[in-house]
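A protein chain is absent from this complex, but the other protein chains hold their places.
Every chain is named by a letter (A and B) in the order it is written, and numbering of its residues begins at 1.
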Amino acid sequence: MTMRTGILAALALSSLAGAAYAQSFNASGATFPAPIYGRWFQDYKQAHPNVQINYQPNGSGSGITDLINGTVDFAASDRPLTADELNRAKNPIYFPTVLGAVVIAYNLPTVKQPLKLTPDVLANIFLTKINKWNDPAIAKLNPGAALPNEDIVLVHRSDASGTTFVFTEYLSKISDAWKNGPGTGQSPKWPSGLGQPGNPGVAGQIKKTKNSIGYVELAYVLDPSTKGTVQAAQLQNAAGQFVTASVQSVAAAGAQATDFPVSLSNPPASNKAAYPISTFTYLLIPSKWSDPAKKAAIVDFLKWMLTAGQKTAPSMFYAPLPAPVVKKDQDQIAKIQ
Amino acid sequence: MNRLAYRKAVNFVMLSATGVCTLVSVSALFVILGFLAFKGGSSIDWAFLTKLPLPTGMTGGGMANGIVGSALMVGLAALLGLPVGFLGGIYLAEFAGKTSGFVIRYMADLLNGVPSIVVGILAYMLVVAPLHTYSAYGGGFALGLMVIPITLRSTEQFLLNVPRALREGALALGAPKWKVISTVVVPAASKGILTGMILGVARVAGETAPLLFTALNNDFWAKSLKQPTASLPVMIYYHAISLYDDWNRQAWAAGLVLLGMVLLTNITVRWIMGRGISVQKG
Partner (left out) sequence: MAASAVSADPTPQSKGNASGSRGDEIAHLVTFVFACTVVLAIAILVWKLWADSALTREKFGFHFLSGTNWDPNAKDYGALPFIWGTVITSLLALLISVPLGVGAAIFLAELAPARLSNACTFLVELLAAVPSVIYGLLAIFTLVPLMDEYIQPFFKHTVGQVPGLAVFFSGPSTGNSYLTAGMVLAIMTLPFIISISRESLLEVPRDQREAALALGATKWESTIQVVVPHARLNILGSIFLGLARALGETMAVTMVIGNDTNIHASLIAPGSTIAALIASQFHEASDPLQRSALIELGLVLFLITVIINALARLLIIATRGKGTAHSA
């Protein structure tokens, strides 16, 4: 019985602390931008102590489902919604927040230099047509690299993922075999591989599994926890350059975007410095809010995000939005009722 | 003689083998505890116990909300499951006829045997979906459903263990049955019943699967019970599989805390009851 009194006391205390929060939001969605969203929501809370945003990164698919079911206030997704989903979610508004990269990450202790990959080789790896690391196709691109005579272990998402969508969309663009096979989607049928939930899970699996390769957002690969184990490959873009994913190469990919939602993957050859698998990531904000105070809070957050928030992006390894997109975002805020 | 020597050799080898089996089985527990203590012990600091988790990738956060959230939902589960199981157990021991007793016991065993993920599905359908929000209520409901059959069966067992003489004595004095139950039988079995309750609640404290899509998770203190709520098992899961060294470290610490609490409860309660009582698990 004392346990129960203790619990009630804790609840009372926490609700006293909670009473300070005038506005409390629940959101869920993509793990792709989770590092920067987490940082933003913390920073914003410090500037506005009465607004608390609880963001649960469970994957874009979960975020969209939660939005449709009305179990969250807003959601985050790397992929656009289908017409049916838009309808069922009551037509939320897309707000791009940052640009990020889907990086090909691998764990090869014997290879010191970053691996170079072409789109063809990449697609064949994930189609399991290339299944050993010392395959001639890989060796040709990486002369001198100590590629082991080992099976390639593929790692993918086990949950419905916007990151997966962006990656498979790219693969469909550059490989007909992929397009006619697993295709584009948030949960494709992977020919093989280990699955983990969330970008942190995939990165964690690659880190723990020798000779593995997978696709993860840039911020996760650059985290100190992966130093020495997980590396990013250099991917050849349409202009023939082997590009390392970075804030600059991602920004280059998105520099010409003016509208959204839009696919930025495999940009044309004219864009020499672009990283080929870059993407916007979106907040899905309901267009109608019943609580005016809540609406005011979210509007204020969006304005903050488009100004102060953009400044923190590079330090978190995301590229800020290009100016026309920022402008369009700001104009959209008026649509929120 | 050759045959006898052979049989004796077999005897020695096989009996030693059973000893080895026992050694392996018993040492499993110590290996588990040892690892957790080794990897998690150093990470249990004041920050871990009192701070909230920090955003993805930042080091130094804690799991304070997970500890409280777990306690909260286990409390809700107890609130729901214990009275229901207790009163139901009284029915089975004192009032049930042959058929109704059989049916209820069988259903209780069924409920006990339902995989916890399926209980989570049910709780999602009955609590989360109608309320349009993930909540501690959802998590507590799922856990409560799991507490009911455990409490039911253990209450019944301990009530049946009360000697007839005690009941008959009270009835002979003219007391109505309900009075006999409440003032004589239940108090006589109270130690065992309480044990069963505590063990049942301790068992659900470590459940993860039913909480995954009912209580979800929360980076902050939940403002009310109708909000997503953090819990230790769910946090351990996400932290363990992630790439962040700091999160992995915290997962170990949380594992040690959780296991410590569960084992401590189990050991204390069983010590009090002495050997011979058992936890009913379908």
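The working rule: a contact is a pair of C-beta atoms (placed from the backbone, for glycine too) under 8 Å apart; a residue touches a chain by one contact, two chains touch by 3 or more.
These figures come from a predicted structure and were not determined experimentally.
> Considering the whole complex, which of A:52, A:65, A:97 or A:281 touches the chain not shown?
Here the residue in touch with the unshown chain is A:65.
> Among the options B:72, B:136 or B:152, which residue touches the chain absent from this view?
B:152
> Extract the touching residues of chain B with respect to the undisplayed chain.
Within chain B, the residues that touch the unshown chain are 7-8, 10-11, 14-15, 17-22, 24-26, 28-29, 32, 35-36, 39, 83-84, 87-96, 100, 103-104, 106-111, 113-118, 120-122, 124-126, 145, 148-149, 152, 156-157, 160-161, 164, 167-168, 171, 174-181, 202-203, 205-209, 212-213, 233, 236-237, 240-241, 248, 251-252, 255, 258-259, 262-263, 266-267, 270, 275-282.
> Please identify, in ascending order, the residues of chain A that touch the omitted chain?
Considering the whole complex, chain A reaches the absent chain at 58-59, 61-62, 64-65, 68-69, 85, 88, 131, 151-153, 158-160, 182-197, 205, 208-210, 212.
Here is the rule we use: only the chains that are shown with their structure count from here on.
> Would you kindly tell me how far, in whole Å, the mean C-alpha position of chain B lies from that of chain A?
Centre-to-centre distance between chain A and chain B: 37 Å.
> Mind listing the chain A positions that touch chain B in their complex?
Touch list, chain A to chain B: 3-4, 6-7, 10-11, 14-15, 17-18, 21, 24, 26, 28, 34-35, 37-39, 41-42, 52, 54-58, 69-71, 196-198, 200-201, 203-207, 219-220, 223-226, 230.
> Looking at the complex, which residues from chain B come into contact with chain A?
54-58, 68, 71-72, 75, 78, 128-129, 132-134, 216-225, 227-228, 238, 241-247
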